[in-house]
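Data first, discussion second: the structure below is written as structure tokens.
Only one protein chain is missing from this complex, and each of the others stays in its spot.
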Amino acid sequence: MNSLVLSTVTRLLAPLLLVFSVFVLLRGHNEPGGGFIGGLLAAIAFILINKAEGTRTARRALRILPLTLASIGLSCSIAAGLWGLLSGGAFLQGIWPLIDIQPDGSKSGIAAGSILLFDIGVYLVVIGSVTGIYLALEDGIARSMD
Amino acid sequence: MTLLLAPVVLPLATAAICVLLRKNRGFQRPINLLSCLALAYVGLLLLTLVEEQGVQSVQLSGWSAPFGISLVADRLAATMIMLTGIVASLVVVFGFSDLSFGEEKNGHPVFVQALLTGVCGAFLAGDIFNLYVWFEVMLIASFGLLVVGGLKPQIDGAVKYVGLNLIATTAMLAGIGLLFGATGTLNMADLHGKLLGNMSEPGVLAAASLLLFAFAAKSAMFPLYFWLPAAYHTPSHTTSILFAALLTKVGVYTLIRVFTLVFDVQHPLLQTLLVGSGVATLTLGIFGAMTETIARRVLAYLVMVSIGIMTLGIAVGTPAAIAGTTLYLMQTLIVTAALFMAVGCVAHLAKTENLPEMGGLWRSHPLMGALFVIIMLGVAGIPPTSGFWPKILLIEALADAQRWGLVLAVVIGSLATLYAVMRLFSAAFWQDVNTDETPNLDLFRFAPVLILTVLVVGFGLFAQGLVDTAKASSVNLMNPSVYVEQVLGGSK
Partner (left out) sequence: MDLWLSILAGTLVAGGSYLMMSGAMLRFLLGLVLISNAVNLVIFVTGRMTYAGAPFIDKAVGVLSADAANPVPQALILTAIVIGFGLFAFTLALALRAYSEMGTDDTDEMREAEPKTEEKPL
């Protein structure tokens, strides 16, 4: 598609979508949100770039191959599971290394741990697989039109 | 405890690594093979653990059953994981020379590992929704394996395979939904307690029928088998072997698991459905195997014959029949892989899969012919091969249950199987065709067939251990109280 309006708006919207996707990813910790929705939002950013500028630019914007991104994400999630197994006793158990529990039961520190790692893994898998499928479909359509 | 996770985590992690290394065959191949060998070893360890200490279970992320997701290993599951690992290792070796460069680069090893993740997950799942998820993992991986070659017949086969299997999984989901509505739980051990004596409630019966439909489609039972002969002969031989050895067997395995643990298979409606479907599957398999002229399509119908026989064993549902069925399930995994692999070699030597065009291989490859004869006897169930014992156990059990018609069906099925494989053999090895140049059989193709043949004979000669395992696991299956106690009680 060759539209000045779309490509100008995309230049504004794509970074916004990416930042928002990270926000949704982190928000999913205790509120609606999470890795899956965040990943979809990020994928939308790349799909928008693809619509405005073509698959080549979208691939360049992603920097690494979608499949590689997905497999890094999968590794993150497996690692989060093993982390729980190795230090907590059960596979996928939540581990909070940065949280201290005071004697009176209140907690202090940053709520980041194996569950966040798992969610980041999901986020990466979703970005990688959705953009991967989408770009492959776009390539296929472009080839069949030639 | 940790051992129970390995059959799922190991292939999954290997799949992730294989994606990263997808351009590098030198790394991908050994990692792939090592992971499969490790899976077989883990299965063996798990089996010894279960033999020593009884049923094992683990609760993911520490949420106690029935609220969390449990993985459970009993004798049957551990044995199946071990056999899966053995067959997968041999298939991977076979694939070293059978797969094209493009297929390996496009992710064949990744899909194999993902498939193994799904298969092992389905063996271990103690939660019926978790079972659904593992089925989906298996399904998506098998879709990938079917189309990874990208040829026209593969795409066509995939369309039919995908279509029917998606309907089946949707039905499975609906059945699970109804079951949850009726009982309020998804844990299979918990379901066992809640459904005792409640089999005739309409909601439960509807859920049971939907799940039966789904598992029947997975294991290619009549009238839901059409995807099997349409798809099994299109992909590479490596993929065909893996599918034939594992996919339909997982369907039968879940049928045994769910219809002994959760539902009561002796309910008249379910029993009638299973008997009718089993006999029809057997009959259609026989007709198909006798008339087809493409080698792997003959084999696809032979798979159906074995599915039909196992269905009859499940339908009768006495402890002896379940013992025969589980033994049949274990040995058919090996024998089917051996048969598909042998035909893969034959097709490579004859450069065709069309029976009328094959021939003359006895003169050029007598050793391969000898192996083929042994595997053929194993498939038909002639002593001293492995196929003999489960059939004897099954026929004995059916006779004890006074089901003479079913005994006749099993005997006819075995004889027809023998006829069909002999037809295959005579076409490939004895038929008079001017063969100018047959290619040589390389080690990567030949060695796995040899090992599988040794296993087929070995299981036949030293059957006692396997028979004992099957009998013990059927005792466990028929009295799920140990299983239930381990899952629900182990967490408290």
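All chains are identified by letter, namely A and B, in their written order; residue positions are counted from 1 within each chain.
In this section, a residue touches a chain if its C-beta (ideal position, glycine included) is under 8 Å from a C-beta of that chain, and two chains touch if they have at least 3 such contacts.
None of these values were measured; they are calculated from a predicted model.
Within the whole complex, the absent chain has one touching residue among B:3, B:38 or B:162, and that is B:162.
The hidden chain makes contact, of the residues B:63, B:143, B:362 or B:444, with B:143. Considering the full assembly, A:129 is the residue among A:50, A:77, A:93 or A:129 that touches the omitted chain. Touching the missing chain, out of B:17, B:90 or B:186, is residue B:186.
Screening B:361, B:427 or B:467 against the full complex identifies B:427 as the residue touching the chain left out. Taking the complete complex into account, residues 36, 129-130, 133, 136-137, 140-141, 144 of chain A touch the chain not shown. Residues of chain B that touch the chain left out of view are 129, 133, 136, 139-140, 143, 147, 152-160, 162-163, 166-167, 170, 173-174, 176-178, 180-181, 186, 229-231, 233-234, 291, 293, 354-356, 423, 427.
In this text, only the chains that are shown with their structure count from here on.
Inter-chain centre distance (chain A to chain B, centres taken as mean C-alpha positions): 36 Å.
Across the interface of their complex, chain B is touched by residues 67-68, 70-72, 74-75, 78, 81-82, 84-85, 88-94 of chain A. If you check the complex, the residues on chain B that touch chain A are 2, 5, 9, 12-13, 15-17, 19-20, 22, 58-62.
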